[in-house]
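All protein chains of the complex are present and in place, except for one that has been dropped.
Right, chain A next:
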Amino acid sequence: MISIARKTLLHDWRRFLPAAVAVAFSGVLMTVQGALLLGIVSANALYVTQSSADYWVGFPGTQSVELGRTVPADTAAELYAEAGVSHTEPLLIGSGDWRAAQGGGVSVTIIGIESAADAKGLDRVIPRALRNLLSAPGAIAIDAADAGKLSVKLGDRAEINGRAVELIGFIDGLRGLGGVNVVASLQTARTLDTALPADGGATYFLYNVKRAGEGESIARRLNNRGSPPRYEVWRAGMLADMSTLYMLLDSGAGIAFVFATLIAMLIGAVITSQTLMAAVAGTIPQYATLRALGVPFPRLRKIVVEQAAWVGLAGLVASLVISLTIALLAAIYRVPFDLRISVIAGASGVVLLVAMVACMLAIHRLRDADPASLLR
């Protein structure tokens, strides 16, 4: 069977190029926008994603990690009582008012972490040596990118809530969304923010399990203990996703994304359909001749559908290649770019939808292929 669709695409590729470019453009626009947005809002989940703990225990009903409230001290005892739990530690999240030697006040978030060498809290960004240094009273660390905002250099002294602190190290990878994160030991955090529990309670308890397979059943058991529940257990990934989603919806950034997606879809659909329609219109006499020779209408429709599918596929591949290249550049230049499979799948789905809509409009044009119109 001679494929008129494919032969025409190859022979007349210049004619179909704009459609493939439009599809690729929609795909790239959606993917990049989505990945950038996720990269930015996923900063809201940094406390979770920069820690290697498997499970987080916090106040029941917490929607986002920074909104955690105190869970009582005996939670720790319940975690220790679970034979499958290998490691547990508290994590504190408080707030304070920063005052440097020069400059005004800045509101900061205080993260109190366990200073033991095997601690899991923020262990992806706080190396063992730095953690050790933090155990000194009043010692703090901040993300290097926030130094300017706090007007502070390494070794400088400042005050948080009127208590002296000393910057003993910089962190790479804990830059918040607008706010500033100050990391300290549990003891230092408690002295800086007196609202934090001093009785052994914590904002979160982090734990790991001995065998990965048991994780879910332990979490389920803990979650079903006590009514009303005094705490809730989340997988780390789940709490991170909740926090990202919360910021996405809360900040209104999600709406911007939806809007950009609609624009990308519209532009893609308009250009692709125009191109396909022009291609069909240019081939109407040939199609009409096939109709005269008795080729049924659905067989002609198949030609257009096949062309649209190839155009969509070509655009999709181009979009993937470009998006991956941008992701690579973003990684090199340290731009927050979170290219997830879900973003790629979503954008690909929309792109194929665009090609389908364009195809349907082009098929409509095929109705002009009336064989009687060839007779004059």
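By our rule, contacts are C-beta pairs under 8 Å (C-beta built on N, C-alpha and C of every residue); 3 or more make two chains touch, one makes a residue touch a chain; residues count from 1.
Throughout what follows, contacts and distances are computed from a predicted model.
As stated in its UniProt record, the chain not included in the shown complex is "ABC transporter ATP-binding protein", which appears among "Protocatechuate 3,4-dioxygenase subunit beta", "Phosphonate C-P lyase system protein PhnH", "ABC transporter ATP-binding protein" or "cysteine desulfurase". The chain not shown here is touched by just one of A:Ser107, A:Thr194, A:Thr289 or A:Thr325, and that residue is A:Thr289. Mapped onto chain A, the footprint of the missing chain covers residues 1-2, 4, 7-8, 10-12, 283, 285-286, 288-297, 299, 371-372, 374-376.
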